[in-house]
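Yeah, one chain of the complex is gone here, protein chain that is, but the others are all in their spots.
In order of appearance the chains are A, B and C, and numbering begins at 1 in each one.
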Amino acid sequence: MAEENGDVSGIATLTKKDFTSDQEPRWCPGCGDYAILAAVQGFMPELGIEPHNTVFISGIGCSGRFTYYMDTYGFHGIHGRAPAIATGVATANPDLHVWVVTGDGDALSIGGNHLIHALRRNVNIKILMFNNQIYGLTKGQYSPTSEEGKVTKSTPFGSVDHPFNPVALALGAEATFVARTVDNDRKHLTDVLRQATEHPGSAFVEIYQNCNVFNDGAFDLIRDKQQGLHNQIRLVNGEPIVFDEGTRCVRVGENGRLEIAAVADSDPSSIITHDIHGRPSLAFALAHLSHGPTEPTCIGVFHEEDRPTYGEAVRSQLERAVERLGPGDLKTLLHGGDTWTVG
Amino acid sequence: MAEENGDVSGIATLTKKDFTSDQEPRWCPGCGDYAILAAVQGFMPELGIEPHNTVFISGIGCSGRFTYYMDTYGFHGIHGRAPAIATGVATANPDLHVWVVTGDGDALSIGGNHLIHALRRNVNIKILMFNNQIYGLTKGQYSPTSEEGKVTKSTPFGSVDHPFNPVALALGAEATFVARTVDNDRKHLTDVLRQATEHPGSAFVEIYQNCNVFNDGAFDLIRDKQQGLHNQIRLVNGEPIVFDEGTRCVRVGENGRLEIAAVADSDPSSIITHDIHGRPSLAFALAHLSHGPTEPTCIGVFHEEDRPTYGEAVRSQLERAVERLGPGDLKTLLHGGDTWTVG
Amino acid sequence: MASRPTGSMTKTVEERDHVVIRFAGDSGDGMQLTGDRFTNATAILGNDLATLPDFPAEIRAPAGTVHGVSAFQIQFANNDVTTPGDHADVLVAMNPAALRADLDKVARGGTIIVNEDSFTQRNLEKAGYASDPTTDGTLDGYQIYPVPMTSITVRAVESLGVGKKEAERSKNMFALGLVSWMYGRPVDVTLRWLEKKFGGKPEIYEANVASFNAGYNFGETTELFAHQIHVAAAPVTAGTYRNVAGSQALAWGLIAASVRSGVPLFYASYPITPASDLLHELSKHKNFGVVTIQAEDEIAAANMALGAAFTGHLGVTGTSGPGIDLKAETIGLAVITELPMILVDVMRAGPSTGMPTKNEQGDLLHAMFGRHGESPIPIVAPSSPADCFSVAMEAARVAIRYRSPVILLSDSFLQNSSEPWLLPDVDALPTIDPLFAKANGSDFLPYARDERLARPWAIPGTPGLEHRIGGLEREDRTGDISYEAENHERMTHIRREKVDGIAADIAPLEVDDPTGDAELLVLGWGSTAGTIRAAVQRVRGSGERVATAHLRWLNPMPTNTGEVVTKYRRVLIPELNSGQLTMLIRAAFLADAKTFSKVQGLPIWADELEDAIVRMLHG
Partner (left out) sequence: MASRPTGSMTKTVEERDHVVIRFAGDSGDGMQLTGDRFTNATAILGNDLATLPDFPAEIRAPAGTVHGVSAFQIQFANNDVTTPGDHADVLVAMNPAALRADLDKVARGGTIIVNEDSFTQRNLEKAGYASDPTTDGTLDGYQIYPVPMTSITVRAVESLGVGKKEAERSKNMFALGLVSWMYGRPVDVTLRWLEKKFGGKPEIYEANVASFNAGYNFGETTELFAHQIHVAAAPVTAGTYRNVAGSQALAWGLIAASVRSGVPLFYASYPITPASDLLHELSKHKNFGVVTIQAEDEIAAANMALGAAFTGHLGVTGTSGPGIDLKAETIGLAVITELPMILVDVMRAGPSTGMPTKNEQGDLLHAMFGRHGESPIPIVAPSSPADCFSVAMEAARVAIRYRSPVILLSDSFLQNSSEPWLLPDVDALPTIDPLFAKANGSDFLPYARDERLARPWAIPGTPGLEHRIGGLEREDRTGDISYEAENHERMTHIRREKVDGIAADIAPLEVDDPTGDAELLVLGWGSTAGTIRAAVQRVRGSGERVATAHLRWLNPMPTNTGEVVTKYRRVLIPELNSGQLTMLIRAAFLADAKTFSKVQGLPIWADELEDAIVRMLHG
């Protein structure tokens, strides 16, 4: 444990070790989850938030084990409900730093409703969705992000389900912070997490995570050091959206539509400048440039928006109630209506 | 009942009466639900689909009673689950015409997950969401579409929840048909329903519905014959988006963003032409022109997209399996593995 | 005071021990308000009483139809009142639909006062009457008093300049005035309340006063009513009283537990009839630091409450049948994570959506067993509206002390009905020490236990107590994940023993057996307490020896329960279900207990139960 009771020795002393529990991680060798865990444990100290003020809440799935490996407070909930548990935690005590770790099945299949409601409420939780486009823990069924036609244990003839685009779904659900990153790019991942932490309110971060056992290579086009170079559209706020070593761009096409084009063929004024703080429709259009990581795909922060956090709104309502009605007094409450006295 | 067993006398003979059950509607006098019921009952005959091939499935809420008033097959399910029941019905028998009637609470609160999954799967169901921005049946709590600060029975100090934009949510969920209409404009409503019926797959239709008891006037700005004239942005495919008697328009502004402007101030080429068949990002941007019916708001069909329906995809997979494996034979199945024979 | 009825007491007065009055009218007629006001005046007079509002189904039916009838029933007496009464002595019917809907709730020979003006052809038709029941013989055998309430009211307020609609709307005050006269209710109380309520709108105020007085004077002056009826005050414990409905008492009990434990209250819920009122009531009291959240569904509500419990709040979630089904998985998580949490289930008639506005005690076995696996949970049930207060405190006490979810089984009747409540001395209410864990330098063991088998409540924000919990089986003491066979069995036993051990911490089952030699025990639980008391009083009145006992805790049952139920030759268990407690008692004690079952969405009537007891004694 980081420090003994009361002896909070300050930011500078925190290290990765303070966030590392005594439980040995038990994912499959080579799983992308290891890289994310290492990145998170490595990055937490620089936030200067003590482990005891940090809570990790997870659902069920391979990703769900994450909680056990962080030496913070942790709640490994039931399948799909982590955002609801986290809403309880973050609203009960808005001073805590609350993280949700979830998978594509946990968050988007059984837990879809809690996710979208947490996002619209802007609960101050940072949601890390490990998207491996598969159900890992239950050994290989397709997930709501798996591509159509996918052959898995539950779909020997190929899946007929059209997948979600998680970033688009989050935007449709009024999310105030939406981003995407990849498990094996520690710098990018850490950078996105830092921005998520700084954002007051819900942050939805999709992390492309390789499941080397049941869905190996699903993100190679984006995640691979070589191919990624050509296919990652890295979003940087305030900068024109160009990629593929500066050769391609995202520009406004006919009737206001976004499209990918060669920089050489594009009027510079038609090239989109990334702006995370405007209306979410730009972000939505960027999310829809590709449907899944099989074409050039945006990574980075898509959208950020200022809105009061749920926990603060609830807290300030409690404060205003006290101002308006005075601090709660039991006797006043019970005797408040028509009473009568006998004898 | 429309006709006796077997004696299907054809399209021409169907009338509103054939779709009207013997149960007396029991909504509050003045409720917008009456107008929708009348419109639907009036419009069904022109589709030429017999009542016995039509199924209405509803959840719980005032809107949920709708099912009882249609003389078709009907299933009044449990709260929020109508899209799931309907998925069962429409997948089991893709020849049926399946309608879902739901409310803003039923569809977006408890039922949010089933809704978004039915939409992404493109189940061939027509979803009519009666949005009255309130819980009617349970007598007046706020809903996921109620505006922030709303004072209701459950929020005497005002709600702190940021609402959904149902059209944006549906688009984020990969819906293939998304529209909005209003209860008291029978022509517009019927028109939208007709297009929804013609669309192969899920159709999500948000209907602004006045709850005159718990949330009277919520949509007046759009719904009122006078005010509506100025504030309804009527979307017509292939036409420039102008409204307010031709004085205002939707145009492409800076960095590809859509904005409302005076036609007089706008370069004609910047005015958006409505195109329901392109990428959904245009529709998303249109949905985000306003957040709720308190400013000029789009009505009509936002987006339509071709994708195989779930029922057909499932059916054709069954057919292909028969082609590949031959029709199922029990004996072959049971004797299929390693067997041995004794004595 | 602005004015008061002018009539002087010129009629004779008849004494009665108890009276049941039912006000019935259209949803828009203000019957709940009328009943409420009458209740107040009655309470202040010192009668004991019990009330029951009877709402229509959720959707408002067209005015004038049977489906739109809203009624309010009150029983008051010069002695212990235990139920709102089986049948009404007096029915006030504001329109034909009300008469039609409630006639079968009037005692044979009872009094029926109708608003004559509303018995028009149109209204009769809407109510489904072919001819006028007040004249066609339908009401033979009742005492029927037609009173032109609307027209008198309109005339009485004519001069005040209020519109006709407003004038008509105040006819419920006329009815209140009339019935107040009939039973000699104090006038001041009502006038004072009108002043408080409408003081700011003088016209409306005057109109209501005028209507009320007109009703009162109508009773006094017309020949119609021969005499007033007097019901003496009931002998009650000295103290300050108020009338309280179960939903209020339950909400306040939770707030009191929060205040007396210093653990903030966190209530997450999804609206559902008849549990919504808890959410409504609690959200009014944010100045107590009460967080209320209207969640997206019941699953979320339960998980939010559980998350809050983890964070050191008293996590509470309330719902009714369909909602408690949905919370099952989360309750299991609360059982294995051993966090203090309260699940309120306000039972209503099932199965499925059932009859949402009707009452039933159908969820007891669901509360006991409604989760997969071995997943024991304490269950407690209040026996009357006011009892909800102390049961809520008791549930909180056990939840916090034992770090356990607790199910509180209320029901639709308890929630909606009301009774006078002797207000407790706030400073004498029990305190609850949350005993939050503190770091002490040594390794923290989140699943180590105290003498009650309770584990530490170590809340986020406390340095040195970082730990992880969850739904996978935990290793004893360390709380790490464990798949070890013996550990699982040990933990299964510990979870059960902890719940069973609560028996040592609750009151023993009290038996009321005045002669000490009763043959038959009537054992009850929950909201049937009043009816049981009434029925047992009656059979005892006719010389029978019957014992009675009431279970407040259903799991665990008090330690002496087995002894009690096996002591009597016969055990009768009245239940608003098919015999759920009966099954638990039979299984636990092999006692041949029988059920008196009623599954009609209605309360058990005392006379039905009386018959059943007599039959069992002599049959």
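Couple of notes before you dig in:
We take it that contacts are C-beta pairs under 8 Å (C-beta built on N, C-alpha and C of every residue); 3 or more make two chains touch, one makes a residue touch a chain.
Just so you know, these numbers come straight off a predicted model, no measurement behind them.
In terms of the touch definition stated at the top, the absent chain reaches A, B, C within the entire complex. Note on the undisplayed chain: of the listed residues B:88, B:240 or B:253, the one touching it is B:88. Touch with the chain that is not drawn comes from one residue among C:160, C:599 or C:616, which is C:599.
Across A:213, A:261 or A:322, the residue that sits in touch with the chain not pictured is A:213.
Considering the full assembly, A:28 is the residue among A:28, A:261 or A:342 that touches the omitted chain.
For the options B:114, B:180, B:274 or B:303, the residue in contact with the chain missing from this view is B:114. Although one chain is hidden here, its contacts on subunit A can still be listed: residues 26-29, 60, 62, 65, 78-80, 109-110, 112, 135-139, 141-142, 144, 153-157, 159, 161, 213.
Subunit C meets the missing chain through residues 57, 299, 320-322, 324-326, 328-329, 332-333, 335-337, 345, 347, 349-358, 360, 362-363, 365-366, 368-375, 470-473, 483, 485-486, 488-489, 492-493, 495-496, 577-578, 583-584, 586-588, 590, 592, 598-602. Residues of subunit B that touch the chain left out of the display are 1-8, 21, 23, 50-53, 55, 57, 60, 67-68, 70-78, 81, 84-89, 91-93, 95-96, 113-114, 117, 314, 317-318, 321-322, 324-328, 330-331, 333-335, 337-343.
Just so we're on the same page, only the chains that are shown with their structure count from here on.
Set against the C-alpha centre of subunit C, every other chain centre is closer than that of A. Summed over C-beta pairs in contact, the chain pair with the top total is A-C. Rounded to a whole number, the gap between the C-alpha centres of subunit A and subunit B is 29 angstrom. Rounded to a whole number, the gap between the C-alpha centres of subunit B and subunit C is 40 angstrom. If each chain is reduced to the centroid of its CA atoms, subunit A and subunit C end up 44 Å from each other. For subunit A, the set of residues that touch two or more other chains comprises 113, 117, 314, 317, 321.
Touching two or more other chains at once are residues 286, 296-297 of subunit C.
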